[in-house]
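Single-structure report; data block below.
Missing here: one protein chain of the complex. Every other protein chain is in place.
Coming up: chain A.
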Amino acid sequence: MKAIHRWLLAVPILILSVSFCLAQNDLKLIRERIVADLMTTKSVDSQVESILAKMNDDGSFQGINYADLSRTASFPHGGHTRDLVYLAKAYKNKSSKYYRNKQVKEQIISGLNYWVKNDFVGDNWHDNQITTPTNLGNLMLVIGDELPKDLVAKAQPMIGRANMNASGARPSGDRIVIAGILAKNLLFQNDYQAFDKIIKIIEGEMKFATGERGMQHDYSFHHRVDRVNNTSSYGYGKYANAYGEWSYYVAGTRYAFAKEKINHLVDYYLDGIYKQMVYGIYEDISVKNRSISGKATFQPQSTLEIERLLVSTDYRKAELADIIRLRRGEAKPSASFAKFFWQTEHFVFQRPRFYTTVRMFSTRNRNMEEPYNGPGKLTHHRADGTNYLMLKGDEYHNIWPVYNWQKISGTTILQKPQLPGPNDIQKEGLTDFVGAVTDGVYGAVVFDFKSPHDLVEAKKSWFFFDEEFVCLGTDIKSKPDMPVVTTVNQVLMRSDVRMMQEGARKSVPKGSRTLDKVKWVHHDRIGYIFPQPATVGLSNQTETGRWSDITDQKNISRELVSEEVFALWFNHGNKPTGASYQYIVVPDVSEQQLAESASTNRSIEILANNAEVQAVRHSKLGITQLAFYKAGTMEIEKGVNVSMDSQGMAMLKMQGGRLKELTVADPSRKLNRIMLSVTGTYKAKGDNYRTLVDEEHNSTLFIVDLPQRVYSGKSVHLKVE
């Protein structure tokens, strides 16, 4: 009996021991992967020399103002801990001249000593909960085992400011980052039980959080409850990439993330992030917020995040592989899509040769990120219907110090002597008829715009086709005695400017002026056609400014920057009442092609541009797109009427006078159904629609159920057999 008892006791102990050993092995593997990741950055000997040269005897660095911990100083102290990590990597790198160099190790100890003695705490929580713990945590993983134990112990409370009770760990783009710092520190401490809990928290972060901070059901990302789009900022590096990084670290171990979570991340990359990047390759300036005022580099994004995903899943592998090829320059863009982010009021339209966007806001979200910590102090109007167009992706690259922030492409803005202060940037939207209709390939956008800054009103819409798009504006009103301007484009000048004026093609000499009777303008492979010859403002000249002019951050260059800038606009005059505009944009077109096609307006018919309806028909494609601000009727082609019984948007694809495809949407988000009548009889029925045929009047009423709740604002597309 005693032997049996001993066995019974031994089995659980054995199981526990095996489990402990396996966990330990997994932790070792995960830690090795993280350290290998840290060590992939090259250790350049000259850089090590330069870091050592600027170190003082007390372990501080020259060039860092340790006394200034203010938000606008941007925490240069981060450079101190970052450089210590750089030294540690050189010390551990066999190919470095400083491999196991005693002096380097002493300097690391000296630098860490200086840090723990002073414990620099910045005014911005991010400095203390992310920047410092990230660097010190990495330092521990790389060299911590070789540092004096008491010094390591003194650094722990500073690393420990990254914890799940920290203010920055609330649901947002920062939560995974903070959890990740904590997880790395637990690996350093070999605490597998606590690590297990944290890794589960990270895994659980891949989820929809519509209406709250996090991923929305349209795959856009809201970092804050202001519902401003943060997909390509917090939602990319700090959320998606941080998640993907951990999914890679734990792959194949007992901590591996569930397949459906990783596949959810794939969807988020492909349907969210990459659809807010130019061709999925380059950062898109349309979706940048306050970071727009920082100097950027124009380069393809890394492929690492995708390679890491493919370690764990084959889901949508071909699409991911396409993005890798594009980013490596092994393929040219070939994808065509239209996507409306209905939770974010942002529209993206891509063809192989161009990428364009419309940024808006409504009563459902605020217009722009607040200029936290100083940057972005002139971004008041960047969501007022901003319509950037990119053929390559660098058309607006670093234009910002010389930019006219009241002449933003696509917007209608009151021209004030100066913009209000930074505290007046973020505003609630005042209108709810803001949205788009799209079948995923074509689409139209509507923005019933009322500026919360100066109460300018305009009914704006955009209609997108394969080789051109149409921009309409009407019912433009404003009360202050100042001009109101709609800007067609303001962009870096990359070529001569040519135009057709009063039937004659001519060059536009450098300068700024008003031009009458202009039929088209051509600049940098883009044509701008005015269906009716128009009076426009055109500027093609050198503009100057400073990076320090567009931010309240300290330590920003005050050097004068000059850039040649092209700008084209309509001046609606002072106190306009019922002003309007219309123009067609033709991307990637030669002057000759533009001249040949402008006289026929490229088969485009503007059916209406009034306060009740804006509608455009592309006769070659057989597509008509309509935005009804209220119930109304429109003849879209001879003998074919479309009647909308309420406000709403519709897109009809016709063939031989018969309706083939119908797409509808409700920008107001107030409708359960849309009722739309079309000439002709269509006895059709589907899961989300039904028809009532009126034989007597040769008309069919389509009753279409609209998506509700988290999908409210999304289009419904029907194929009519």
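Simple rule for what comes next: contacts are C-beta pairs under 8 Å (C-beta built on N, C-alpha and C of every residue); 3 or more make two chains touch, one makes a residue touch a chain; residues count from 1.
Throughout what follows, contacts and distances are computed from a predicted model.
**Student:** Suppose you had to identify the omitted chain by its UniProt name; would it be "Energy-coupling factor ABC transporter ATP-binding protein", "Lipoprotein", "Lipocalin-like domain-containing protein" or "3-phenylpropionate/cinnamic acid dioxygenase subunit alpha"?
**Tutor:** "Lipocalin-like domain-containing protein"
**Student:** Of the residues A:Arg100, A:Lys630, A:Arg658 or A:His697, which one touches the chain left out of the display?
**Tutor:** A:Lys630
**Student:** Based on the whole complex, identify which of A:Gln47, A:Ser548, A:Ser646 or A:Thr681 touches the chain you can't see.
**Tutor:** Among A:Gln47, A:Ser548, A:Ser646 or A:Thr681, only A:Ser646 touches the chain that is not shown.
**Student:** Decide which residue listed in A:Ser232, A:Ser668, A:Thr700 or A:Ser715 touches the omitted chain of the complex.
**Tutor:** Considering the complete complex, A:Ser668 is the one touching the chain left out.
**Student:** With the missing chain put back, which residues of chain A would touch it? List them for me.
**Tutor:** Given the touch definition above, chain A has residues 629-631, 645-647, 668, 670-673, 675, 690, 692, 703 touching the missing chain.
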